[in-house]
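Okay, here's the structure, questions in a sec.
A single protein chain has been removed from this complex, and every other one stays in its place.
Residue numbering begins at 1 within each chain, and the chains themselves are lettered A, B and C in the order written.
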Amino acid sequence: MSLAGCLGGDDSDDSGGSGDGTNIAIVSSPAGFDDNAFNDLALGGLESAKEDHEIEINQVEETQQAQYQSTQSELAQSGEYGLIVLVSYNHTEALTQNAADYPDQNWMLINDHVEEDNVAGYIWANHQMSYLGGVLAGTMTTEEFSEGSGVTAPSSPQIGFVGGVDESLINAYERSYVAGAEWVNGDVEVDVGYIGNYTDTDTAADIASSQYGAGADIVYHAAAAAGRGVFEAAQAEGRYAIGVDSDQSQALPDFQDVILGSAVKYINEGTREAATAVAEDDFGSITGNNTLSLEQEAVDCVIGQAFEGNLPDAVGQNIQEAKQGILDGDITVPCAATGCN
Amino acid sequence: MTVLDRAARNRVRLGAGAVIVLLGVILITWLDLPLSDLFTVGFLSRSLQAAAPIALTAIGGLYAEKSGVFNIGVEGFMIFGAVNTAALTWLIGGETAGQGALWMAILASLVVVSVYAVLFAVLVIRYKADQIVAGLAVWFIGLGFGPFMAVLLWGSRNSPGLVSVDNLTVPGLSELPVVGPLLFDASPLVLLTVLVTVGAWVVLYHTRYGYWIQAAGENPEALDTAGVSVARVRYAAVVFSGVMAGLGGAVLLAHAGSFTGTGDTMVNGRGWIGIVAYLFGNYNPIGAAAAALLFGGLDMLQIQFQTVGIDLPNRLVNLFPYLAVIVVLTIWGSTRVPSSVGEPYESEE
Amino acid sequence: MLKMSFIERLAVSTVATVLALLVGLVVVAVTGYDPVVFSRNLLEGSVGSEAAIARTLMFTTLFILTGVSVAIAFRAGVFNIGVQGQFVIGGFATVLAVLKTAPLLPEGTIGGVVLLIVGTLAAIVAGGVYAAVPGILKAYGGANEIVTTIMLNFIAIGAVGWLVEGPFRGEGQSAPNTERLPEYVGLPQLIYDSPSFSIIGLGIALAVAALIAVLLRRTSFGYDMVTSGHQESAAGYAGVDAKRMIVATMTVSGMVAGIAGAVFTIMIQGYYSDPAGIGTYGYDAIAVSLLAANNPLGAIPAGLLFGGLDSAGSYIGISSDVPAQLIDGIIGLVVLFISAPELFRMAAKRTGLGGDEQ
Partner (left out) sequence: MSRDSPQEPAVRLEGITKRFGDVVANDDIDFTLERGTVHTLLGENGSGKTTLMSVLYGLYDQDKGTIHVDGESREFDAPRDAIDAGVGMIHQHFQLVEPMTVLQNIILGHEPTSNGLVDESSAREDIEAICSRYGFDIDQHLDTPVRNIDLGARQRVEIVKTLYRGAEILIFDEPTAVLTPQEIDQLLEMMTELTETGCSLVFITHKLDEALSVADQITVLRDGEGVDTVAVPETTEQELARMMVGREVKFDRAARETTPGAPVFGVDGVRVDGDRGRERVSGVDFTVRAGEILGIAGVQGNGQSELIEGITGLRPLTAGTVRFDGNDITGMSRRRRIESGIAYIPEDRQTEGLVQDYSLVHNALLGNQTISPYTTHGFVDWGAVRDHAEEIIEEYDVQPPNPDTDAMSLSGGNQQKFIVGREIEHDPDVMIASHPTRGVDIGSIEFIHNRLIELRNEGLAVVVVSSKLEEIQQLADRIAVMYEGAFIDVVDPDTITEEELGLLMAGRGRDEDSDVNPRPPDADESDRATTTGDETGAPLRDEDDRPGTDSHNGGVQT
């Protein structure tokens, strides 16, 4: 059965669409909205574009990949949308067909790209931000630190990683994170665990607890909505965690006492840019494959709200040094933006 | 001859048993498992936590089945327990709900679930609904209306972060090695589960109600002719099973701290595992709880494997409990099901 | 449910559906939405446009096939709750078979037709074998098939999910998908211009339903199967090997589920992705079958109803703010009401609307 859901606050029942403004539809990834990460960021960018332009947003939550084809074509067929934003590469296959079938429809695809004139693919350098996250973790695990609700054990440099699904995309997060930590400290030990999906907070918490129990000081997650569980475990165990995609110390203020920092990518900037471009009738400027990396300052590692200014100086220095190294080409981050192969 | 005969007759079971043992031995020797890193105190306490919802559901389910009603809808009741607890926590305490709100929500959600359970019981007992079909319906309804409620409240099938239950820490005792963190710095819901397990065992085997439940499932006529209303006993047992499954869902939520309604929801098959747990535990509450601990432990064990760095394909390892269930059922397929399960009973006409 | 006349079953199914829809409308109203708009959306979303009709028929096709699969087993007294798993395994087998065979054959229509047949056969075999397993476990190991088939569903989804992510991920795919089937492997769109529906798929579903109806009504194998379901001891007396019949039933049921998987792959998706996200046709099929009183031909109208509901659900998800999960709940209610014909009989008796006791 279909698990589609529509959350649009606007009355889109009879979205006549013929207004002056631009209608934008956004279709979620299988994890759905309210993941405090990925989907919310993409949505957030559209919302912020509203400030400058007259934009109506139709949020379509669809968690079945098999339905993407018909959902996309349904939206495109209505002809009402200036832009349809598709979150995550789960849409790629369906879009390959629909982009060709609906040549007049503008599409934005997040995290992948389809070679068509009417598609703007946006890919962020997940590997770079994860590398910086690794630098943060690698630095902190050797520092004696006990602010917030956690404490580190500097004697054993050990950190953890919790991934959603054990697949190429997330493997890129993992490998880059490990490389970043090893760049700081060659002896660091990294425990790795995968949940098997992006929604099961319970298992995420169990994995993180297991890693903390084994001696990890800091755990980084790449598990979208399920990542919450990592923060819960950090609080329960009195350790630290690193957020992903957005500044999670802001998105989840309950956990700011354990979120040392977050590896962020400004997806919101991307969707905002795309929405603006469409509103200004300038979609052509963004079509094609947009890979956004440190160079565009589209990814970063930010310090958690509660820890700003409290972390040892080495953290800031190392992150800065690593960024520079990546930009200069002195540091080669393993994997690529979309995965490890 | 008789030994060979018996062996021939049971060759499926024997074969399956042998395969399990063999797999275990191969796994341990081949991987050279670091046992002390795998079986840590944290592992045990996480296993207990994972087992609690399964055990509660299993105990409820076995009461219902002992009384003659196969409540195959426990998965659905768990979903209701979880989503109601989340909803009520949120309604009572908002996103900054505290422990008080959580406990109130758990209690209130049990009341709500008991209403559902009464409706289900009436349908199955009074109106002789097909137990299997009605149970499946409860599951479907849970899968539909659980996330529906979440969407209504939070605009998403997942709730925002609410609150998870605090550990009950006994000062001093919690410092004891192993036992301390397991019992004296543990989730009060785990302790509750232990109490429920023991209580359920005592009630079933040492009180008149327990006798009646057993008789209602084995030979309802015998109970009827002894002057005890079979319907009443079954109502009580079915409602109890619904409430226990609801409690299982509530415990799941209280440990997780937020409701997840995507996919098969956060309950994610635990109700089914609960059914298997009591079959495995041969309808004995303590056996069922032990089986729940086994399944919970298996789940946590695969996490330990990952942490220790044994690189098994995670998605396949996750399937292990399901495989175990099948093997267990095949080997223990002869678990004696109460004779009159599934048959509506009417004392007159 | 055994001792009901056809009319009674029809009445129960109809009343159950109407009642469930009414409850759904009440829920809509109580939760602050407009039931009139919701009803209109239901209609528009299921039959309101050509696209809606095509989508409805697409779902219908799958529901008929999976519904028939469930019905076969239920008729023979075996509870195959594992149609979802057999559907997944079948669909994945189709992809594998087509992708592995394609290089050996010429491209074009002829190659396409051969590949279609190869893919469908692979699905039939895979679905049948996967269903035979719980059948064997039940017949010879005494394992409750309800539980084992549900477990096998989880296993099928997990295992295929792993295969799609890892060993069989398509070349250059960033998402966990298999490669796409060759362009020339597909069902032609004769009527509706929809990428996910072909009238031929529906034709296949109807043909399978008819074939199974003939199997059950006109063959001794069908007689043995149905008799086993009605009264196992009588079947045994008449020379039916109950154990073998359980395995045979499960196998046939799984083969039909496999066809459903093949149709899904070829007609709708064109590749395979994580089966956790392909829909729960196999579970909904239980409701379809019950609604159809486990009659393969009855699965056609029942499938149409569910197809319409699901199609409306998709539409509502896109163009209305009523949460589409409501549709799932309504389907659950349909099943619940069907489970208790006694309820209606008593209600009918009380209101004097009939309800004759036999």
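Convention: contacts are C-beta pairs under 8 Å (C-beta built on N, C-alpha and C of every residue); 3 or more make two chains touch, one makes a residue touch a chain.
Here the structure is a predicted model, which means the values were calculated and not measured.
Participant: Report, in label order, the displayed chains that the undisplayed chain touches.
Facilitator: Every shown chain touched by the left-out chain: B, C.
Participant: Pick out which of C:Thr17, C:Asn144 or C:Ser174 touches the chain that's been left out of the picture.
Facilitator: C:Asn144
Participant: Would you indicate which residue among C:Gly24, C:Gly77, C:Gly158 or C:Gly254 is in contact with the undisplayed chain?
Facilitator: Only one of C:Gly24, C:Gly77, C:Gly158 or C:Gly254 touches the chain omitted from view, namely C:Gly77.
Participant: Write down which of B:Val83, B:Ala121 or B:Leu223 is the residue touching the left-out chain.
Facilitator: B:Leu223
Participant: Considering the entire assembly, which residues of chain B contact the chain that has been omitted?
Facilitator: Counting only chain B, the missing chain is touched by 2, 5, 65, 70, 130-133, 202, 206-208, 210-212, 214-215, 218-219, 221-229, 333-334, 336-337, 339, 341-343, 347-349.
Participant: If the hidden chain were put back, which residues of chain C would touch it?
Facilitator: Contact residues on chain C toward the absent chain are 1-4, 6, 9, 71, 74-79, 142, 144, 146, 216-224, 226-227, 229-234, 236-241, 290, 293-295, 298, 357.
Just so we're on the same page, only the chains that are shown with their structure count from here on.
Participant: Just how far, in Å, is the C-alpha centre of chain C from the one of chain A?
Facilitator: 36
Participant: Need the CA-centroid distance for the pair chain B / chain C, whole Å please.
Facilitator: The computed centroid separation for chain B versus chain C comes out at 29 Å.
Participant: Would you give the residues of chain C that are in contact with at least 2 other chains, written as numbers and ranges?
Facilitator: Residues 158, 165-166, 276, 323, 325, 327-328, 331.
Participant: What parts of chain A, by residue number, touch at least two of the other chains?
Facilitator: Residues 1, 3, 5, 7, 30, 61, 63, 165-166, 196-197 of chain A touch two or more partner chains.
Participant: Given the complex with chain A, which residues does chain C contribute to the contact?
Facilitator: 37, 41, 51, 55, 58, 158, 165-166, 169, 173-177, 180, 194-196, 264, 268-271, 273-274, 276-280, 284, 310, 313-325, 327-328, 331
Participant: How about chain B: which of its residues touch chain C in the complex?
Facilitator: The contact residues of chain B facing chain C are 12-13, 16, 72, 123-124, 127-130, 132-134, 136-145, 147-148, 151-152, 157, 261, 263, 269, 272, 275-276, 279, 313, 315-316, 318-319, 322-323, 325-326, 329-331, 333-334.
Participant: Where on chain A is chain B touching in the complex?
Facilitator: Against chain B, the touching part of chain A is residues 1, 3, 5, 7, 30-35, 61, 63, 160, 165-166, 191-194, 196-197, 199-203, 205-207, 209-214, 225, 228-229, 232, 236, 252, 254-255.
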